[in-house]
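Here's a structure for you.
Only a single protein chain was left out; the remaining protein chains are all shown in position.
Letters A and B mark the chains in the order given here, with residues in each chain numbered from 1 onward.
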Amino acid sequence: MSNNGSINLSDFLNPPPVDQIGIEERVARLNKRSIKKNSKLSALKLALSMIDLTTLEGKDSKGKVRQLCNKALHLHDSFPDLPNVAAVCVYPPMVPTAVECLKESNVKVASVATAFPSGMTTLQTKLSEVRRVVRMGADEVDMVISRGAFLRGEYHLVFDEIASVKEACGEAHLKVILETGELYSLDNVRLASGIAIGAGADFIKTSTGKIQPAATQPVALVMMQAIRDHYFKTGKKVGLKPAGGISDAKTAIQYLVLLKETLGVEWLTPDLFRFGASSLANDLLMQILKQANGVYQSANYFSKD
Amino acid sequence: MVTKEKLIDFNSVWEYSPAPESTDHVKLDDKYDLFINGEFVSPKSRKYFWTENPATGKKIAKVAEASKADVNSAVKAARTAYDKYWSKMPASERSKYIFRIARIMQERSRELSVIESLDGGKPIRESRDVDIPLASAHFFYYAGWADKLDYAFPGRKTRALGVAGQIIPWNFPLLMAAWKIAPALATGNTVVLKPAETTPLTAMKLAEIIQEADLPPGVVNIIPGAGETGKAIVNHPGLDKIAFTGSTVVGKYIQKTLAGTGKKYSLELGGKAANIIFEEADLDQAVEGIINAIFFNQGHVCCAGSRLLIQEGIADEIINKLKNRMETLIIGDPLDKNTDIGAINSKAQLKRINELVSAGIDEGGTIYQPTCALPKSGYWFKPTLFTDVSQSHRIVQEEIFGPVLAIQTFRTVDEAIEKANNTPYGLSGGVWTDKGSKVFKVTKQINAGVIWANTFNKFDPTSPFGGYKESGMGREGGLHGLLPYVELI
Partner (left out) sequence: MKKRLEVLKTYKIYIGGKFPRTESGRYYLLEGKNKKPLANICRGSRKDFRNSVVAARKAFSGWSGRTAYNRGQILYRIAEMLEGRREQFVSELILQGDSAAKAEKEVNISIDRFIYYAGWSDKYIQLFSSVNPVASPHFNFSVPEPTGVVTMIAPEESGLLGLISVIAPVIVGGNTCVVLASHSKPLCAVSFAEVLHSSDVPGGVVNMLTGFRSELLDNFSTHMDVNAVIYCGDDKKEGKRVMENSSLNVKRPHIINTKDWTKEKAQDPYQILDTQEIKTTWHPIGI
């Protein structure tokens, strides 16, 4: 940080190097945590509460979005004391539908924006899209960074773009998608995390879900370390959203272990951690019921929306 | 940037429920006899000692204590086995016996892991993921050498030494047994092995496995006991070779005792390794490396990175991260799958750790321990850091063999290397830097037998291990690990 306390890009341009093998070893070690009994049940419920229930397909319809919102509001009504998911995440044209369905609830509406998933359009178009979804009632905006600019080394461009989008968001929360599957190295993930955090991201997010690999635990761990370093330096908490490919309860719990042992219990909240997922909710529900009544479950008993 | 110390709350919410490894799969007897000449025999001494679970202080089993007369019988059995079977057998057959041991160990790995943790106090995660797999891998590696020795030393053939007396420590009981027995058998020697008195059980299980593998009687003899038994082995005239892993004090005694006897010996002794962190390193991984270097196996590791040298500009940041990381260490029941730090191996070892830590405080060091609670019964010690210490402090000079790290800072590369080498020991060292050329420069200049660069406490059967200076002589593991067990002809 510069002396006058304002944030400059240069503060984030020389992050510590990341050792891939070390990161993978750390993840492997944390994956060995054995989460049983009560701790498993509370983890499952916590994970459920952190889900951004997502549908991001070209064939999405209002009907599909309404179904999804219904699912968000009625996860499995026959089982008491289940938390809500955190948000429903949709394409911009679907924002009004989602806002309408969820207006009586505390489930947030998140919208992807900035020419998701590629980000291949002008800044002006991106900003007007962001302003539009916010105006339509989106609580949260999931933007993508310009990977092309990043990989060309034009970090200032990436930084400025995020800062502009943040400004355009107004009160809405900004999640910045790094699309780590296109960044190629953990060093780049670390650098991009710093740039996004520096430019004002409320959350940093791994992936659009449209590119493989989507979220991986090593990538998430590196992003957590970037968040932690920022916290150590400034006291400010930035959230994390791994998205794409997290479809079972076991993996979700592994992410929560990574989170708890890297950023601590203050991050164990939907305010600072989200899963971008669609099928994860049902697997969590099946596991919760298994924990409660001791019987392995079948997918046929859980609504697929 | 100056980092202010900031401790994150890691524990107040979502504590992990207990996840104990079940013990019902484990078969333990109340009493273990000596394994001599392929059979379990009661000791001529008629003496037994208790081995206890250091996590609870509870007794587990009675174990026979080998007297001088028992050592005699074992050496005699090993000599007969050498003359009659082992030296006569085609090397390829010898090889297959050793492969067999490796395989049975793999099959029984879960049982062996649980017993290792019960008897020694180490976390089940380590015995399950490190000790036991590495032990069987060690047999697997050396098995293949048995019929390929002609290729090991260019221009020379090898000849077995005869009967080897082997004395192992309590920190990696089964793994150390494997490190000793596997190369000895592969090179054609027979063996009399003494496990440590606080951790004899997996060695006795290994005896069962050797029986199950149908090795000719007497090729491996396992005779528990304490210092007196060890002394009887070292002084026994019927042995051709002594292999010892343990303290430098005892190592020196052995070296002195064996002077003029013509017996070959190899020694793997103490250490006080420096772990050097340069400012361009991956700091988060370096912190993991520091944790792994000193808290692995409760710090009961001769190659532990017990001295931390941090480049001045990143010292505050590293120490802050280190303290945070220590908050996440789970200390407790060794059989719990989530335990990171288990019990101190024995009452005596706990006493020594306490003594040196007190000395550290008395000499002006600043101590730091995380907020964790310790179990009520058994032997425990919190992971510990010392700052404000210098080269002249006892805790910087002496091997503590516990979870205690002494932290110093440095400015230049030369200063780091000088401090790292300023010790009579030379077993291991660590270097953390993202700069490739620096890795080679610094690793070359550290006078130690094993150097981990951007990693720490890694082991592999193919990788030679052993010390410079007072950390011992000879190598265990790899091609070089054959040399202590052969004569070159």
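Note that in this section contacts are C-beta pairs under 8 Å (C-beta built on N, C-alpha and C of every residue); 3 or more make two chains touch, one makes a residue touch a chain.
Just so you know, these numbers come straight off a predicted model, no measurement behind them.
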| item | value |
| --- | --- |
| Given B:A19, B:A74, B:A137 or B:A178, the one touching the chain that is not displayed | B:A137 |
| Chain not shown: contacting residue from A:S185, A:S279 or A:S303 | A:S185 |
| Touching residues (missing chain, whole complex) on chain B | 137, 153-156, 248, 251-253, 255-256, 258-260, 267, 269, 424, 439, 443-444, 447-455, 458, 460, 462-466, 468-473, 475, 478-480, 488 |
| Chain A, residues in touch with the chain not shown (by the definition above) | 19-22, 24, 185-186 |
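One rule holds for everything that comes next: only the chains that are shown with their structure count from here on.
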| item | value |
| --- | --- |
| Separation of mean Cα positions, chain B and chain A [Å, integer] | 44 |
| Of all residues in chain A, those that touch chain B in their complex | 1, 16-19, 21-23, 25-26, 32-40, 42-43, 46, 225, 228, 231-233, 235, 256, 260-261, 263-266, 268 |
| Residues of chain B touching chain A in the complex | 1, 3-4, 6, 8-19, 125, 129, 280-285, 288-289, 317, 320-321, 328, 337-338, 434, 454-455 |
